[in-house]
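Following this message is one structure expressed as structure tokens.
Only a single protein chain was left out; the remaining protein chains are all shown in position.
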Amino acid sequence: MAKDEYREFRLVGTRPDRPDGLDKVTGRARYGADMTAPGMLWGAVVRSPHAHARIVKIDATKALALDGVKSVVTRADFPEGLTGEDWNLQENTIAGEKALYDGHAVAAVAATTRFLAEEAARLIEVEYEVLPHVIDVDEAMKPDAPVIRHGVSDTTVPEGMSPNIVRKIEFGNGDLGAAFAAADLVMEKSFKTEATHQGYIEPHACLGQMGSDGKGEMWVCTQGQWYIRKMCSAVLGTEASQLRVTPSEIGGGFGGKTTIFMEPLSLALSRKAGGKPVKIVMSRSEVLRATGPTASASMDVKLGMKKDGTLSGIQVEFRMQGGAFPGAPTEFALYCGLAPYKFGAVEAVGYDVIANRPRCAAYRAPGAPMGSFAIESLLDEMCLKLGLDALDVRFKNAVVAGDRAAYGPKFGSIGFVETLEATKNHPNLLAELGPNQGRGIAAGYWFNHNGETSVSMAISEDGTAQVSVGTPDIGGSRASIALMVAETLGIAYEDVRVNVAETGSLGVNEPTHGSRATFASGKAAVLATEAAIKEMCKRAANEWGIEPDAVEWADGAARPAGPNAGQFPPMTIKEIAGAMGSTGGPISGHHESLPDGVGASFGCHVVDVEVDPETGRTEILRYLVVQDAGRAIHPSYVEGQYQGGAAQGIGWALNEEYVYDDKGRLQNSVFLDYRVPLASDLPKIDTVIVEVPNPGHPYGVRGVGETGITPPLPALANAVRAATGVRMTHLPMSPSKVLAALKGR
Amino acid sequence: MSKIHVTTTINGDEVEFLADPRETLLDCLRDHVGLTGSKEGCGTGDCGACSVTVDGTLVCSCLVLGVEAEGKDIRTIEGMADGATLHPLQRKFIEHAALQCGFCTPGLLVASKALLDKNPNPSEEEVRYWIAGNLCRCTGYDKIIRAIMDAAAEMRGEAA
Partner (left out) sequence: MKYHTPSSFQEAAQIAAEATGTTRFLAGGTDVLVQMRAGIVLPDELIDLKKIPGVFEMTRAADGAWRIGAAVPGARLGANEDLVADWPGVVEGMELVGSTQVQGRATLTGNLCNGSPAADGVPALVAAGATVDITGPNGTRTISVQDIPAGPGKTTLTKGEVISAIHLPARGENGGDAYLRFIPRTEMDIAVVGCAVNLTLDGDVITSARVTLGAVAPTVIVVEEAAAAIVGTNLDDAALEKLASAASTAANPISDKRGTREFRIEVAGVLARRAAKIAYARAKGE
């Protein structure tokens, strides 16, 4: 569907109140832990205190002897013989032979109260044989490193490398030797980033029920109810269709709630307790120890640049550990880090490595922030060396539509140059800087994603509309989808209700991930609405006795398409809906697909900092996010995504990190020591929404959720460099590290 | 474990419940009184999602025992609106899109109301430090700050 970019919209681009706003400001909205059920039990999980240990024996005798303890499960209660990703999910849900990280679940118990369940969990005796462990990615790759598990590596890994290296990624193009020879400056540097956590404020929570017949129900905070269904069923060996999963309101996810953790445990406990529902709510410490952090990375970059700023070639090797299972987002780090520029020749190598840490989950643009940190930092350093303006160099090398990305595909319509243009024109770039202050600029990229999508909509008898989507609303997608459906139907925004459906009422949907909710569910909702409109036109045509093709839809009514169709007054949606019982029955529309036409989103951030030269502490003075949204359906929530992404990136750059002791135990598993940014840490975050509409979406949407976390890491490193003269290559840039660098230690 | 009978006032209504003395006020609100608007994000007083007032003092309800509520006046997010009329802060949070996931929202609203009750004309910096104990992971705080400042201005009778 081609759309005129200059087309005027009635609703798209306005900022109405979100439909779920009232529930969320009055405390009525129900999140994961807010649900109870008759006869409900509480579950608690026994977790390994060791980074790596053989499980010799689990004795639950004392726990089961307590009055009120109804069931205990261990791995023995789960089916054997799973392979591949299903085995990974099961092994991460509950350890088998070995505990693979501090916090790995080894048993679970259900009892009549939370205190009783916790007490019973303490009484479950687990005998461990502690094994050598490895935490750091570079250490884990060494030939003599403790082996997490044999046989995980795929065929891409050359013989003779550590069994902890499970995948090797290689791609490239051009003659790198010639490219570096043609450069006026070639520099190489190594970079590291530490693991961070998504840090959603709502801990994982679920209420699961399953009978001996394998039929079950679950209430759970998740980004994807069908993923929960599929994964739980695989882990438990039950049939997916027999499990009905209802998503609660979700208190943040950022990728971390696209997989399972303790959900199968609640179902297994329930099944063993005669089908009584079992509620499990994680503590913050469990969240940090055992749920999706991101990978940690160690990266080498070598870059060639000509005197005029033209990039001639780049060589990168990224090594990332993603915990005790395959899946570190190494290729995304390579792809996204390399995406923004025409580099000339490219040689890229990546390793996916396992280590004794919790399994990494997706975290907002997985991999992209690390890759951009390494590449954009070196680019900045070389601009300084050659006396070039960092923004000019980015302009010079920026990819445009039709350019081939380093990782293969050609870019369609993209707005990177327009984003740089808007950055250059922003007043923040004119702000004067004082002593110990510096400005940093960096760009970032995220592909955006389509994914399996199923949406249905129906016209109600009064001419209003309901839409059922399968993507939980994390940040205002009900509002954006209602705007698009109302725009398409020609009715009021308030006359559309968007419901997030449980798994029983729609076809399979991927989660709200990959910045896809407003793109994919939005596009499917528009297509479903168009199907309903077609039916309404047909009803009008029947009434008028003309061909359906001779009817068009405009402003909420069917109308004859031109004078040849006949002279009839418009038939409004209210009239058609009111009569539908006698004109052919319910009017609805649905759409199922992998929606094509995904549009990538580029961003550019500019940050001013002041670094205290005596303590190494970095204060953020001003912050600017510029990003291409394609089209902002509800600009306030687009701005919110930009600001939220920036804040998370700022945390990652300055203070957030997983800290382990020498035994491989996580040292900072509470919010006191896992330091996410506070209101008092941040300034206002300025935003500019660039709109280069995506031709692949009926309203031009690209998806905006993820790109924003990518540029802050290099932008802050570049700003600290500008303020202090010191290039920080290891995140986070905590005061200890910055002060040590300033003192030349 | 013998439970203790607690009589308290919550949002103006007299409420009675039986508390295990280990239970926090947050546990009691959520599990005994059915007021699940106050959230547990950390259980350690570091996130503010469970903010309530006890005799007018802003506290984390996860750091107060349920049995300590005896005879107190407790105010939670559920009591913030006056019937169907939202408090200006609630209205401004919606208007400014100051929430994304909404999980930290009840705590932020209770905390910012406690600030405006005490100081109707806070500076942006005062607001930021007052709510430093209310973590929000979605918004970067920008729109929250704008909503609070705007609500304060409206409550002072100044044009927005």
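Chains here go by letter, A and B, matching the order in which they are written, and residues are numbered from 1 within each.
Everything that follows uses one rule, which is that a contact is a pair of C-beta atoms (placed from the backbone, for glycine too) under 8 Å apart; a residue touches a chain by one contact, two chains touch by 3 or more.
These figures come from a predicted structure and were not determined experimentally.
S.K.: Could you tell me which displayed chains border the chain that was left out of the figure?
M.R.: In the entire complex, chains touched by the missing one are A, B.
S.K.: Out of B:60, B:109 or B:138, which residue would touch the omitted chain in the full complex?
M.R.: B:60
S.K.: List every residue of subunit A that touches the chain not included in the displayed model.
M.R.: Contact residues on subunit A toward the absent chain are 118, 122, 283, 285, 614-617, 654-655, 659, 667-668, 671-673, 675, 677-678, 680-681, 734-736, 739-740, 743, 745.
S.K.: For the chain that got dropped from the picture, name the residues of subunit B it touches.
M.R.: 1, 4, 21-22, 24, 43-46, 48, 51, 54, 57-60, 62-65, 67-68, 111, 114-115, 129-134
One rule holds in what follows: only the chains that are shown with their structure count from here on.
S.K.: Under the stated contact criterion, what part of subunit B meets subunit A in this complex?
M.R.: Per the stated touch rule, the residues are 1, 20, 22-23, 27, 30-31, 35-44, 46-47, 49, 76-78, 80-81, 86, 90-91, 93-97, 99-106, 109, 125, 127-129, 131-145.
S.K.: So in the complex, which bits of subunit A are touching subunit B?
M.R.: Counting only subunit A, the residues touching subunit B are 15, 17-18, 20-31, 33-34, 36, 113-115, 198-203, 249-254, 281, 283-284, 474-476, 634, 636-637, 639-640, 643-644, 646-648, 670-672, 676-680, 682, 684-685.
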